[in-house]
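One protein chain is absent from this view; the other protein chains keep their places.
On to chain A.
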Amino acid sequence: MLEIRNLTRRYGDLTAVDDVSFSVEPGRFTGFVGGNGAGKTTTMRMIMGLLQPNAGEVLWDGKPITTRVRAQFGYMPEERGLYPKQPILTQLVYLGELHGMSRSEAREAAGALMDRFGLGERTKDKLETLSLGNQQRVQIAAAVIAQPIGLVLDEPFNGLDPDAVDEMFALLSEFTKRQVPVLFSSHQLDLVERLCDDIVILAKGKVVADGPVDSLRRAGETHHRIRTESDLGWLRDHAGVQVLDLDGAEASVVFADVAAEQAVLAEAMQRGPVRAFGPTIRPLSDIYREITR
């Protein structure tokens, strides 16, 4: 397990990362969400040992993380990094070797990844001749080539089309199945909502929310949607009900408690057929906006 404890990083007067703590559980996708300048990249760089924190620490399996452990991580930097003017295979093999693979192991693994991404024919091409989407695939391949024990990916899905996102997600899922913790940052909330198990929301350098996506979505006040076949105007006068939206036979409400909820349901059924009654799942983007406001 990867634990981030009280990490703080200052640039002059600006505190880019302020007492950030969260953990990335084995075998789970943890989405790291936040606006520009929220401190995501700075946090990831500190996890990878590229930046010294002013305070706090990073733990791996309960112990302070070592250079050796970090060397076994797969990392994808924010500003993509590979040699633009070198053949794809050469650089993947190089990175594999630096991660301790033998030349032949690295060659085999790189070839297999490229075949999988449909780039098997282009292994001798220079990186810069590939489309941006394909360069991105190579970049992800570089992060996973040496069977990492942890993955830290800064905006890995940026610039990928939906098919490619699914393809990459399938690849990364193979790692979570083997209990590898995966931390990735993203601006695309719908994607994070769909792919992640856990989520950490960062705003102005601070963690404002963190936990499993499902429980986050249920956090705060729950909205209920009711649809019947007659006018629901009577809801306004019902005790323990706050009406958010009312449109004839459809309404969006917040109940004060379970008793109010059950009372409304009983009355609605008495008045006629009830077509729908239940909590609304709010999109993550709503919650995000609410939290980071």
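Keep this in mind: contacts are C-beta pairs under 8 Å (C-beta built on N, C-alpha and C of every residue); 3 or more make two chains touch, one makes a residue touch a chain; residues count from 1.
We take it that contacts and distances are computed from a predicted model.
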item: Name under which UniProt lists the unshown chain, selected from "Carbon-monoxide dehydrogenase large subunit", "Lipoprotein", "histidine kinase" or "ABC transporter permease"; value: "ABC transporter permease"
item: Given A:Arg80, A:Arg122, A:Arg137 or A:His224, the one touching the chain that is not displayed; value: A:Arg80
item: Touch with the omitted chain, as defined above, among A:Arg68, A:Lys177 or A:Arg293; value: A:Arg68
item: Which residue of A:Ala38, A:Met101 or A:Leu232 touches the chain not shown here; value: A:Met101
item: For chain A, residues in touch with the removed chain; value: 45, 48-52, 54, 67-68, 70-73, 75-84, 86, 90-91, 94-95, 97-101, 105, 142-143, 146-149
